[in-house]
Every structure is written in structure tokens, then in C-alpha cells.
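Below is one structure, written out as C-alpha cells, with a few remarks after it.
One chain of protein is taken out of this complex; the other chains stay put.
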Amino acid sequence: MSLTSDEVKRVAKLARLGLTEAETTEILTHLNSIIGLVDQMQQIDTDGVAPLAHPLELRQTLRTDAVAETNQRDKFQANAPHVDAGLYLVPRVVE
Amino acid sequence: MYEAVIGLEVHVQLSTDSKIFSGSSTDFGGEPNTQASLIDLGMPGVLPVPNAKAFEMAVKFGLAIDAEIGQQSIFDRKNYFYPDLPKGYQISQFEKPIVGPGRVLISLEDGTEKTINVTRAHLEEDAGKSIHDAFDGMTGIDLNRAGTPLLEIVSEPELRSAKEAIAYLKVIHSIIRYLDISDGNMAEGSMRCDCNVSIRPRGSETLGTRTEIKNLNSFRFVEKAINTEINRQIEILEDGGRVIQETRLYDPDKDETRSMRSKEEANDYRYFPDPDLLPVVLDDNFISACRDALPELPEARKARYISEYGITGYDAGVLVANRDVADYFAEVANTSGEGKLAANWVMGSILAELNQTGGSITDFSVTAKQLSELIGRIKDNTLNSKTAKTVFEAMLAGDGEVDAIIEFKGLVQFTDTGTIEAFVDEVIAGNPEQVTNYRAASEDKQVKMLGFFVGQVMKRSQGRANPQAVNQILSAKLSG
Partner (left out) sequence: MSQITDLSFSELKKSINDRVLSSVEITSAFLDRIESLNPRLNAFITITRDVAMQSAKDADTAINKGTATPYTGLPIAHKDLFCVDGTLTTCGSKILSNFIAPYDAHVVGQCKNVGLVSLGKLNMDEFAMGSSNENSYYGPVYNPWDTTRVPGGSSGGSAAAVAAQLTPLATATDTGGSIRQPAAFTGTSGLKPTYGRVSRFGMIAYASSLDQGGLIAHTAEDIAHGLGFIAGHDPRDSTSADQVVPDYTQTLNEPLKGKVIGIPKQFFDDRLDSAMHQAMDDVLDVLKSLGATTTEVSLDHVAEAIPAYYVIAPAEASSNLSRFDGVRFGHRADKPTDLIDLYERSRGEGFGNEVKRRILIGTYALSEGYYDAYYKKAQQIRRLIRDDFNRALGSCDLLFGPTTPSTAFVLGEKTADPVAMYLEDIYTVATNMAGLPGGSFQAPLIDGLPTGYQLTGRAFSESMILNAAHQVQMVTDWHKLRPEGL
């Protein structure tokens, strides 16, 4: 399988990754060589093999329902690029 | 000639103390971002740990709708970018939800019942809130709500009208309130509803193109939005157009739906199992503990009320719809020993009053104890229905206890024959023409005409005469 430039643009859009035209061209070559590598998987017969998500196949433990956090807004928002009145600001979202 | 096909996705905020994946408080109404922890903010390096209580609540819901419980459920990531979604993905359940297929029974207005199949219910995290109007050209993001546990309940597209949709929604609301897994407050967003609506020619088996109406926050808006959308779609088809699959927003001010974000650029959520979380395996003990903790559910309670209190199926259905109302009724019925009277009062006076004021029965000014005392005074003939109403209204106004009001207002019913006879004599003497007509009339006409005299007597007694006694004495004296 190989990718086209349009597919790269579609995927970049899904990933919200801004690419210049030049970047798209360069990345396309690289992505196709990576896909060539990845496609070696198709040689293996995996019929009936259950996918493995975690190597140790452990079970999830659940937390007791209790409030354990206190307000640390100022500390956390010290890293924020744009806040006002305790809110994170982004360009106007139109729904 | 068209039939609507409606499926609902109901999002219920579970009333856990802490969030589904963090120890932040889920309290409503805090200062912006003061209940947003490292985890809720999706800070680099943080990891989610699921809340056991959310699973307990979800399992209870599943058991209540007779659903298969997913003994192994898996969290998946639903990937999309939106500023109120801090991680760029929502942790949800896709392939293996906690609650599998189940069903609920809805009662329709014509008295028939219909089973609506629930496809699934899954746990997920709520997003934050966007505030669009407070800043010039900017949207503010408050992540206090981010990470609040949600149970998303998905119905099969088996609802055929807005009325059915509301009936279904009310049953779901009733169940979550009985289970006490959510406050179900639609105005605060604790229960939200997305409606998938399509239409097709009646008799057709194929589904039409559906639209999704998002985030409706009251029963009334759900009903209006569905009806508006059905009409819009009918108009499109009648005009030879075609319905576009899209997400629409209901505008209650204009009573119309409008396109939200076009789904032309179809969302590709790239679901995959969240590698930060492991499969949740619930053992039989967990599930049976949830089962043991289940309260009596509306359906069961309805059956019990019919047999225990001798009330009609319709009345029982109305009374059990709300757990607090049902509890109130049961207390009145048990204390007074008068199931039917209790049902009449709760439905006729209290629910009517609550409907008007929009209040809740838990803080209603007449307590169940007071209402049973009132019924007691009807039973012992101290009050008749008219005077009882006066006492009820006085209690509503906060005038005190039943007996004090009866005393203060002098409402004790006359039961002694002498006083009533005096009133009857006065009435007969004062209305000679009517008396003559009465005596000339046939027996069946007399029955109807008697009402006039009863009314006159009651008026003179200021409503305090015992109606049975009045009837008896009147008929005797008139025929005599």
C-alpha cells in the first residue's frame, strides 16, 4: 500500500498538524518507506490470533470514590498561554 | 403518510463524589477550573484511574433494565480535537460496554404498553464547558465538568413519535432516580439527550436519512424539537428534496432546528483500546452485591401499590413515576389507612400544585403526616370534601396543623339532625315554587332536582353540613 499526497493531507487534517507544501512532499516519501516496512506484517498469518493490547494481560483495579484533589488552578494555569477570569481562552468557537 | 423513526442517546451524569478518572470533586457550580486537576486537564504524564462507584452505578442501571452486564468491559479512546476535550480524546467504551442489550417498558396515553430495546449503555467522561459570550472574539473553557462520569444510554430506533420519546425518557429518568445514580436534573445538564430522527413513508421498512439533534435540556424541548424536526423533514421530502445527515441544534426561542457542524467531513474518531487502562473484569460477587442493593423499581412498585392500596393501574403508574412522590403517597396511605383517598389527594391536589409551581415534593409545604391527618378527619366525618379542601389550602399557606385550622376556621361538620333539619325547613319554606315542581315530577327527575335543594342547604350551613345527612332529611321532608 502507498499513500498519496491527498491522503497525507487528509491524515494531517485529522491530526491537526499544519504542514507546508514542501513538508508534505518530503514527508510523503518518508511515510511511504515506513509503510513499506510496516507492510511486512502482512506476510504473517494471524488468523484466529487474539490481539494483545498489554503484554501482561492484567486486570484493571478500581479506585474508591473519594474527593482527593484541592484547587490548584493558579499553579496549573501558570503554564497556560492565555487565561482570563480563570478560563482558558481560545479563538471564538462557532457552533 | 409518514412515520417517524426515533432513537435516543441519553447522557446521564452519575452522582459520584469524585470524577470517573480522578479524585476531583464533581460538584456543580464551582468557580471555573477550580475542580480541574492535573488529570482532568490532561497534563503531560498523567494517567487515569477508574472510579469503582461509577461501575457500581452502571451495573445497577443495567440490572434495572434487565440487560446483559459486560463482565469484561474495555475503555477506548475516541479521538477528536475540541477545546473542551483536554486530552484530544474522550475515554469511552466502544466495543465492550459495561451494559449490553436491555429493555424498558413505556406506557402510552391510550393505556397500551410498549417495550423499547436499549442497545447498550457505556461509561465515559464528560467534556468541559465552552463559554462563548463573555470574551470578545474568544471562547472561554471551563474544565470543572471534564471527567464527570457519564452513562450513555443508547436506545434502538424503536420510538415512533415525540410522545413515545418523552415516555421513554421519563422511564429512564424514573429508573435513575429510583437507583439514586443521578440527580437527573436536566436544567443543570445532569441528564442530556441527543435525538436521532428520521422519517419514512408509513409501511416502509427502510430507514430514512437521520439527523441528530444535540443536547436537549428539558422534556418539553425534546418533544418540541422532535416534532419540529419531523415537520422539517416532511416538508423537505414533500418538496422533492432530500434530508442531509447532519447534527442539528434546537433553538427553543424560534422553535426550530438548525445545522450545527456539517458531517460532510465525516468524523473519524479512530477508536482504539486505551493503553493506559486495563480490561475491567467484574466478578460475580460485584454484580450480585449490586443486585442485592437494588431498590424496588417503578414497575414492581406499581404492581405492589395496585394490590396493597387497591388503586387503579393508571393511578399507580402516575404515583410511582417519581420515587419521592411514590414514597410520599405510601406514607400517607399507610398512616391514614385510606389508599384511594390518599391517591386522590396526592394526584388531584399535590401533583397539580407541583405542576403549577414546578416545585419538588420533598420540600412541599404539606407533609405526608399532615395529609394523613387531614384524611383522618374526612374519615371520621369531621370534614367533608369541601371543608377538607379549605383546610388543605390553609396548610399550603402555612397556617398550621389540621385540627388547629378546623378549630380556628370553625369548620367542624354538623352531623346533628336537629341543626340540619332547621336548615332544610328554611330552604323548603323559602322556595315554594321549586317544592311544588319537585313534588309533581317523576321519580327519576326528582333525583336530579334534589341537587338544587342540597346546594341551598349546604350554602346556609357554610359547607359544614354532612352531605349524606342533608340528602336523607331533604328527601324525607320533600316527599312528606
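General observations
Note that the chains take the letters A and B in the order they are written out, and that residue 1 is the start of every chain.
Criterion: contacts are C-beta pairs under 8 Å (C-beta built on N, C-alpha and C of every residue); 3 or more make two chains touch, one makes a residue touch a chain.
Please read these numbers as outputs of a predicted model, since none were measured by experiment.
If you put the hidden chain back, the residue from B:V10, B:L278, B:V366 or B:A388 that touches it is B:L278. For chain A, the list of residues touching the undisplayed chain reads 1, 3, 7-8, 11-12, 14-20, 23, 27, 30-31, 33-44, 46, 49-56, 58, 60-61, 63, 72, 75-76, 78-82, 88, 90-93.
Interface residues of chain B with the unshown chain, by the touch rule above, are 38, 41-50, 77, 79, 81, 83, 86-89, 141, 268, 270-272, 275-278.
As a working rule, only the chains that are shown with their structure count from here on.
Inter-chain spacing, taken between the CA centroids of chain A and chain B, is 41 Å. On the chain B side of its complex with chain A, the touching residues are 16-18, 22-25, 31-38, 41, 43, 49-55, 81, 83, 130-132, 134-135, 137-143, 249, 260-261, 268, 270, 273, 275, 277-281.
Within the complex formed with chain B, the residues of chain A that make contact are 14, 16, 53-54, 58-69, 71-73, 76-77, 82, 84-93, 95.
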